[in-house]
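Pasting in a structure now, in C-alpha cells, and then I'll have a few things to ask.
As you look at this complex, bear in mind that one protein chain is not there, while each of the others sits in place.
The first chain written gets the first letter, and so on, giving A and B; residue counts start at 1 in each chain.
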Amino acid sequence: MKTTMKRVTTTVLALGMMSGPLAAAELRFTIWTGNEAHLKMLNGFAESFKAKHPDVTVKYETIPPGDYTQKLTFQLAGGNPPDAGWLMEDAAPTFASAGVLENLAPVLNKAEGYDFADFSKPALGLWTAGDKVYGVPFSTSPFVIFYNKDLFDKAGLEDPNALAAKGQWNMTKFQEVAKKLKDTSGKWGFEFKDGQGYDTRIMHALMPPIRAAGGDVWANKQCGFDKPEAVAAVKQLHDMVFKDKSIVPPGEQGDYFSGGSAMTINQISRASLMPKAGFKWGIAPLPTGAGGESPVIGQAGVVVFSAGKQKQLAAEFVAHVTNKENVAAAAQFFPPARKSVLESDAFIKSNNLIPPEQMKVVANAIAKGRVLPAHEKSPQILAAMKPRVDALWRANADVEASLKAICTAIQPLL
Amino acid sequence: MAKTLTMRDTTDREKASWLTLKMREAMEAWLFISPTLAGFLIFFVGPLIAVAWYSLTEWNLLTQQATFVGLDNYEDALFRNPDFWHVVRNSVIFAVGLVPLNMALALSLALPLSGRFPGVVIFRTVFFAPVVTSAVAWAIVWKFLLQGEAGFINQILAQIGIDGPNWLREPNWAMAAVIVTRVIKMVGLNMILYIAALQAIPRDYEAAARLEGASGWQIFRWITWPLLGPTTLVIMVITTIGSFKVFDHIYQMTGGGPENGTLVLAFYIYQQGFQFFDVGYASALAMIMFVIVMILTLFQLVLRRRDT
Partner (left out) sequence: MSVSLTRRRIRLLNRACWTIALCVVAIPFVFPFLWMVSSGFKSAAEIFGSPSLVPREWQWRNFIDVFNYQPFARQYFNSLYIAVTVTTLTLLVSSLAGYALARMRFAGAALIALFLMSALMVPEEVTIIPNFFMMRWAGLVDTHWPLILLPTFGPQGIMATFLMRQYFLALPKELEDAGKMDGLSRLGVWWRIALPMSRPALAAVAIITFLNSWNLFLEPLIFVSSLQKFTLPLALSNFTDPYGMPLWHLQLAATSLAVVPILIVYLIAQRQIIESFALSGVKG
C-alpha cells in the first residue's frame, strides 16, 4: 500500500512537471546505435519505466555515430534539444563546461535503491565535478586485442592469451608477432580501431602504446607526446607501419572483421560482428610495456540536457536506466562501471560470444584501466592535432619532430 | 470659347490620369518585386549586418553567451592565428589552380564541340553529366578511386609500372586531386557557356579571314578570342566566386586534411562556427571572405574594362 501511494505521488509529481496534468509525456532520447538488439533492450527500459510513470513514453532517436556530437550540437544550439541522450566521452567536458548538461545528483541521490557509491570512482572522473553529476557512464569499455586464431595457428604462433599467461605479451613481442603474421599470411598483422587510426580514431591509435610505455598523451595540462616514453612508443608503431609493414598503413583497407588483418584493437561491443566473420577468434589484453599493464578504457554516458523541458522526468529516466538491475542487463553489450555488477559472476558470463576466462580480461581491464583523456576544448585539441598527426604518418616522417609539433600545437589549448 | 474650355479640361484630366497611371505602375512594380525584395532583406541584408556585428563579439554557440570584444577576432585572424594565413593561402592556391585549368579545358572542349559532326551531342552530354551530379556523390566516388594502393587509379597506374602516390594523404597531391576532380565536375558548365558564345559568332567573320589567308590560330587569336571576351569575363567571375565557396567537395573528399593541406576558407568558417562553437571568430572570417570575394570580383571587372 505504501509503495503504491509513493508510486502515485511520484507519478503526480512527474506529471506536474509536464505541460498538463493529463497529457502523456514523451521523452526524446538520442542514441548512436541502430542495432536491433540494442534497441530492443533500450525499449525494454522504457517499458519498465512505465511502472512508475505509466503515461511516459520514450522515443529513441538514432543519430549516426560519425556526426553524433555535431548533430547534437546543432539540436542544442538550434533550440531543439532532446531531453536526454548518450554522450561520447570526448564531448563530456566540453558540454559540461558549456553548461548544457543538467546536474543529476539531486535525482540520483533520491532515487530508491540507486546506490550511487556503487559506481567505481575512476569511472566517474569525466562525468562529475565536485558533488555535481553531469552524466552517468553506461558503457565503460576497455580496449582489448581481438585476434584471428586461425591466422595465428597457420603461422605456428602462440596466441596473445597464451603469451599473456606466460607474461610475455609485451610490445616487443607484439611487434614481432605482427611481422611474422604479415610475412606468413600476407594479411596485415594489425589494424587500428575500425581502420580509422589515421582519421577519426587518432587517440585510440596512439594512446595505448604510449600508456604501455609509461607515458601519457597529456596529464596535468602538460602535453606528453614529446616525452621520451611517448616518442619511443610512437617510433615503434611508425616502424611497424612503414618498416615492417605489418600495420595497415594510411589509405589502405585491412578489415579485421572480414579477415583482412590478424589483430585489431577494439571494444567488446564489436564481438557482435564476430559470428559473421567465419574464423576462430579471441580477445586478449593489450600488450604491456615499460609502464607495465595499463589498460585503456573508452566511455560513454547518459546525460540530461539543461535546455530540455522535462528535465526532472528525464533525470528520473536516467536513474532508471542506470539502476543496478538495468546496468546488469546492459552488461552484455556495454561493460558496467558499477562495482557490484562488475564483480558479479553474472557479468563474466553475460556475454554469450565471449568465454568467461576472456571476459575476465575485460573485468580486469575495467578495474585497472584509465579512461581516455578528455578536455573541455577537445574538439579544438583534436583539430589542432590532426594535421600534425597526418604529418607523422608519412613514411619519411621525423617522428620526434612530428610529436614535438603536436605538443606545440596543443599546449596552448591545454 | 466653350470648345477651348473643354479642351483644356481634357488635357488636365489626361495629365491627372497619366500621373496616377505612373503612380499606379510604380505601386504595382513594388508589389511585384516585394517578395524578392523582402526575402533579400531578411535572408541576405539582415544577416550580412548581423555577421558584421557578431564579428565584434565573443560568442559561444553552445552557451549562447556573447560579449563585445571589438576588433579582437580580426586581430586574432590576421595577426595571431597562424592557421588563418595558411587557410587563405590554400583558398588562393585552390582558386589559382582551378580557375585557369577549368577555363582552359572548357575552351579547348568548346572549340571542337561547337561545330557539327556526328557524335558531337554525345560528347557534350558526357562532359556535362558531372555538372548535374551531386557534389557529394562525385566526391564520394573519387575518394574511393584515389585510395592508396588499393585505389583504382593506383591499381591502373601500377599495371603500367607507375607507383602512384597516396593521393589524399599527402598535402600537395591532395590539393591537386581536389582541384582536378572539381574541374572535371564543373568544367561542363563553362564548356556549354563557351559553346553558346562560339555559336553566336557570325560565320562570315571566319570565312572572310580565311579568304585573306589567315591560319586557324590567327583566326582564334584575333577574331574568336576577342569576341569571346564578355563570356570569358562572366565565366571567370562565376568560377572564381564558385571556387571560394566550395564546401561539400572538400568536406567529403579530405575534410580539410591532410595536414590542413586542403583547409579552405568556407570549410574553416564552418569548422570554427559549428564545430568549435566560436561564432564571433567564424563571423570575422565570414566578413574577411566577403571582402576578399568582393575585391576579386571588382578587380576582374576593372581589369576587363581596361582591356576593352
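Keep this in mind: a residue touches a chain if its C-beta (ideal position, glycine included) is under 8 Å from a C-beta of that chain, and two chains touch if they have at least 3 such contacts.
Keep in mind that what you see is a predicted model, and the values were worked out from it rather than measured.
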Completion exercise
Among listed residues B:Leu62, B:Leu78, B:Val92 or B:Leu145, the absent chain is touched only by B:Leu145
Completion exercise
Answer key for B:Leu56, B:Ala77, B:Ala135 or B:Leu263 versus the chain not shown reads B:Ala135
Fill in the blank from the handout: Across B:Asn73, B:Asn90, B:Asn166 or B:Ser283, the one contacting the chain not displayed is B:Ser283
Handout entry: Hidden partner chain, touching residue among A:Gln168, A:Gln196, A:Gln312 or A:Thr408
Key = A:Gln196
Fill in the blank from the handout: Contact residues on chain B toward the hidden chain run 22, 25-26, 28-30, 32-33, 35-40, 42-44, 46-48, 50-51, 54, 109, 112-113, 117, 119, 121, 123-138, 140-142, 144-145, 147, 150, 152, 155-156, 184, 188-190, 192-193, 195-197, 200, 231, 234-235, 238, 241, 244-245, 247-248, 251-252, 265-266, 269-270, 273-274, 279, 282-283, 286-287, 289-290, 293-294, 297
Exercise for the section: Write the list of chain A residues that the hidden chain touches. Expected result: 32-35, 38, 61-67, 71-72, 74-75, 77-80, 194-196, 200, 253, 255, 258, 260, 269-270
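Keep in mind that, in the parts below, only the chains that are shown with their structure count from here on.
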Completion exercise
Cα centroid separation, chain A vs chain B, in Å, comes to 43
Completion exercise
Counting only contacts in the complex, chain A reaches chain B at residues 70, 73-74, 76-77, 94-95, 98-100, 198-199, 249-253, 379-380, 383, 386-388, 390-391, 393-394
Handout entry: Residues of chain B touching chain A in the complex
Key = 60-64, 147-151, 166, 168-171, 255, 257-261, 271, 274-277
